[in-house]
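Please see the structure below; I have some questions.
Here the complex is missing a single protein chain, while all its other protein chains stay put.
Now for chain A:
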Amino acid sequence: MTNISTTDDPVAETDYQRVQRSPEFQDLRRRFRNFVFPVTALFLVWYLVYVLLADYAHDFMSIRVSGNITVGLLFGLGQFVSTFAITMIYARWANKKFDPVAEDMRRQIEGEDH
């Protein structure tokens, strides 16, 4: 799609604008945002909770769960676990639910001028 007409005429629409307006694209966009925005909010809040606990709730984080394993250590390792989990969930979601639709649309758009 190299020959997109960009013109000063405000009424004329480019191919990209046509795609952007299409229900298929709007649906793809909504699906993407409905996934990544809540997940981003979730992990940022969970990280912030962890940081604030480590910073201000020393007694709670120092509770021994078993031997020298503290609540703080489990929370810290929990950050690793949640990061790995979100990574896997997102990759699976994107491969299965997002890529096929996006790929289809890419083919359609790029096919237009070939």
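Here is the rule we use: a contact is a pair of C-beta atoms (placed from the backbone, for glycine too) under 8 Å apart; a residue touches a chain by one contact, two chains touch by 3 or more; residues count from 1.
Methods note: contacts and distances are computed from a predicted model.
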{"item": "Among \"Cation acetate symporter\", \"ABC-2 family transporter\", \"Phosphate transport system permease protein PstA\" or \"NADH-quinone oxidoreductase subunit D\", the UniProt name of the subunit that does not appear here", "value": "\"Cation acetate symporter\""}
{"item": "Contact set of chain A toward the excluded chain (per top definition)", "value": "1-2, 4, 6, 13-14, 16-17, 19-20, 25, 28-29, 32, 36, 39-40, 43-44, 47, 50-52, 54-56, 58, 61-62, 66-70, 72-73, 76, 79-80, 83-84, 86-88, 90-91, 94-95, 99, 102-103, 105-106, 109-110"}
